[in-house]
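Just one protein chain is left out here, and the rest sit where they should.
Right after this comes chain A.
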């Protein structure tokens, strides 16, 4: 199924491969909507037992489209952030096992998209994971901070990744507990599939129930706030 800048393919193993295929896969309100369309599509296919999300070429997603950002009103930006937070939480609590196969740069929104998946695999030889917000003077919302801390409890990681916005290669990403495994590029997708299969094991995961289990663990611990501090 093709969407604008994003495709969803179903494999023989009933895994949905979500490929972001829009250049650097930068985020705008439209791209958030596209993502929701893809998730709506997945929602209507009860046989899907796993999701692997990846990009193409040099980027997984490099985050916010800065040119688009500059052209937005304050109100439009609020609407964007609201929708973005909803998307993060939707992926976070989807009742399907999810793996982000980070094929390249995962920056800001791109890094958060990877983070809200159950697992993160990254190619070992290229690409950065980074939350550059400090360098751009863009504070995080409480929601964003809570999502990060829920997935990455190590306080050194909070400092390196969030407070100081360091550029992290796959090896550093693994050391900081942000990336689960760094793998050779040619085996990224096959390893993602193995990760999915190992996670699910023999369990029959009812979609609604598994979503509720994820909500129990995650959603109640995320503060609701989609607007960040103003400098």
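Keep in mind that, in the parts below, contacts are C-beta pairs under 8 Å (C-beta built on N, C-alpha and C of every residue); 3 or more make two chains touch, one makes a residue touch a chain; residues count from 1.
The definition used in the following text is that contacts and distances are computed from a predicted model.
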Which of "very-long-chain 3-oxoacyl-CoA synthase", "Rab-like protein 3", "DNA polymerase delta small subunit" or "Enoyl-CoA hydratase" matches, in UniProt, the chain that is not displayed: "Enoyl-CoA hydratase"
Touch with the omitted chain, as defined above, among A:150, A:175 or A:194: A:150
Residue of A:14, A:30, A:78 or A:206 in touch with the missing chain, whole complex considered: A:206
Option touching the unshown chain, where A:118, A:133, A:160 or A:191 are the choices: A:118
Footprint left on chain A by the chain that the document does not show: 97, 118, 149-154, 177, 180, 199-201, 203, 205-206, 209-210, 212-214, 216-217, 221
